[in-house]
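Below is one structure. I have some questions about it.
Here the complex is missing a single protein chain, while all its other protein chains stay put.
By letter and in written order, the chains are A, B and C; residue numbering begins at 1 in each of them.
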Amino acid sequence: MDGVHDLGGRQGYGPIDVNEPEEAFHEAWEGRVLGMVRSMSRPEDWSIDWFRHCRELIDAVDYLSRPYYDSWLQTYGAMLVNSGVATVQELADGKDRGAASTLPPALAEAQVPDAAAAPVLFNRPLSDPPAFQPGDKVRAKRHRHSGHTRLPQYVCGVAGAIHACHGGHVFPDAMSAGEDRGETLYTVAFQIGDLWGDVERPDDIVYLDLWESYLEPL
Amino acid sequence: MDGVHDLGGRQGYGPIDVNEPEEAFHEAWEGRVLGMVRSMSRPEDWSIDWFRHCRELIDAVDYLSRPYYDSWLQTYGAMLVNSGVATVQELADGKDRGAASTLPPALAEAQVPDAAAAPVLFNRPLSDPPAFQPGDKVRAKRHRHSGHTRLPQYVCGVAGAIHACHGGHVFPDAMSAGEDRGETLYTVAFQIGDLWGDVERPDDIVYLDLWESYLEPL
Amino acid sequence: MSGLVNKGRAMTTKKIEHSSEKVAQIHRELHSHLPPEPALRVKALESLLVEKGMVDPGAIDAWVQLYSEDIGPKRGAQMVAKAWCDAAFKERLLSDGAAAAVEMGFAGWGSGHLKAVANGPQVHNMVVCTLCSCYPLAILGIPPTWYKTAAYRARAVREPRAVLTEFGVELAEEVQVRVWDSTAELRYLVIPERPAGTDDWSEDQLAAIVSRNAMIGTERDLAPTSQGGN
Partner (left out) sequence: MSGLVNKGRAMTTKKIEHSSEKVAQIHRELHSHLPPEPALRVKALESLLVEKGMVDPGAIDAWVQLYSEDIGPKRGAQMVAKAWCDAAFKERLLSDGAAAAVEMGFAGWGSGHLKAVANGPQVHNMVVCTLCSCYPLAILGIPPTWYKTAAYRARAVREPRAVLTEFGVELAEEVQVRVWDSTAELRYLVIPERPAGTDDWSEDQLAAIVSRNAMIGTERDLAPTSQGGN
């Protein structure tokens, strides 16, 4: 979707706070959100792509103005309501009004160290060979669909070159709609001067990781 | 600039309030802003294009969340400060701390009816003939600059056809930077199916008024 | 003079600083220092401009009254009704909207480059300004707030039919939608179709059923209701 989250190259967002303190969490509640997200029980058909899409669907002003982990809370709240696990009213006052959860069990404290050391893998075997090879010229497709996609607007219609091929990876556009299937993932190199008209050094490079169906041969 | 103001085709902004009351102003202060803007004295080098650019430069969250005439107030406030006519502190408390204004006089109450009946004209004579004729195929240029422009992002790189030629009109990209010069203005027709990938009826048309230097022949 | 760009006044050569960076920084300072409520911010600005002799409060009152009473969609409705009744006027309106506005005594802010576009059995027109809020003020008055919202501006050029559905407009299968994005100083006025069963109506009766939304293009079928009927 052409949402407000798709920020690459947008202008007018001001300077960066380069002097931010370095500690992990600036407010205690931030860590609580992260901890909940990492350990709560959840419907089996949630995915990180569905989460990302639900986050993209936050009202634009809220998306831009709320603290980061607050937007996670908003997103998980919406996912819980959408899945019928909680109601808006329950999220508003924190009081359970439903039956006991029938979801898979929550992560127990003792399981945290193992969970924290387990990488999640997104590669998926594919039977078909990749359509492109490193060095091939490609163009990112101009049109996107209204659902979740990881093809940013700023490369749409722009020509680049395949930098690397990573084999099959979970295709987010499908996964966010509940379908776990792989598609070949590439790293694609774009000359920054092809992306924007007013750059300092046109031969600087921006790399993006893009799936095969985002690309067309050139 | 690729600012938050450039909203054509962006998604996630929700439904439209189709039941809004019909009166001109919903709050008394809204009319005060409009009245001030129409009658205040001002530096002679302000222009509507400079106003539009200054409005585009409002912080994105303010731009999206503040009431419409409040964004006008914010814009005129910034223009006054930029021109050295008022200070932030003066705008904050409404107390004059400067010398008397040396600007051209404000519009007097008795002059309002005439002012309200005087159309402002933006056409400008041009010596060169137009580069395109109705029916010509053109493409909106892909790249824009970081200043004020009236070439929206959603047509950049898209092919359309000249629908009408309007002769020379003040060129906003120059006027917003203080240079009053004309450039040929066209109405360009785009098939909606060329603009977006997921439209209901691809042969619906979107017309935009675009200046000659926004376009290239196809 | 009300115009920001004023042809009648010679341009001076004095240059202000047109720095986007500087203005963005001023915006941030204003954000931090101005009162939190819009009404208070407006009051402060008016007090300041009056103190500096930069505004005549009576002129503000006069503009508010003009836009509240005289300059509004009734003007556009009169033009549409006249176009329905007078084919020659309709021709003039379509070919030179600015002159037609002068002819009606409706010239003013936004009438100088007026373009009328006519609906038909197979055509529906709809107006938007995706980049700001351009609108034929002299003809339709103050635009509705929804016209200036991100939602309308974003959606009108991508899913005009969904927007029309939200406004309760049903389009026949054969109708093409034409969206006019007001990216320059041209200002668009939609001439809706004259409803059937109004052949013997006066211009005044007809004008009474022409809604503002119909002239923006977010309404289509004007019904001969008791409002206008005789």
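Methods note: a contact is a pair of C-beta atoms (placed from the backbone, for glycine too) under 8 Å apart; a residue touches a chain by one contact, two chains touch by 3 or more.
Predicted model only: the values in this text are computed from it and were never measured.
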{"item": "Shown chains touched by the chain that is not drawn here", "value": "A, B"}
{"item": "Given A:94, A:129 or A:217, the one touching the chain that is not displayed", "value": "A:94"}
{"item": "Touching residues (missing chain, whole complex) on chain A", "value": "1, 5-11, 13-18, 20, 22-29, 31-36, 38-55, 57-59, 62, 64, 66-70, 73-74, 76-79, 81-83, 85-86, 88-96, 98, 100-101, 103-104, 106-109, 111-113, 115-123, 146-147, 150-152, 154, 166, 169-170, 172, 175-178, 180, 185, 187, 192, 195-196, 199-201, 203-211"}
{"item": "For chain B, residues in touch with the removed chain", "value": "12, 14, 60"}
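We adopt the following convention: only the chains that are shown with their structure count from here on.
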{"item": "Most distant chain from chain C, judged by the mean position of its C-alpha atoms", "value": "A"}
{"item": "Whole-Å gap separating chain B and chain C, where each centre is the average of the chain's CA atoms", "value": "14"}
{"item": "Chain centre separation in whole Å, for chain C relative to chain A (CA means)", "value": "40"}
{"item": "Centre-to-centre distance between chain B and chain A (centres being mean Cα positions), rounded to whole Å", "value": "34"}
{"item": "Residues of chain A touching at least two other chains", "value": "12, 14, 60"}
{"item": "Contacts with two or more other chains, residues of chain C listed in rising order", "value": "24, 28, 150"}
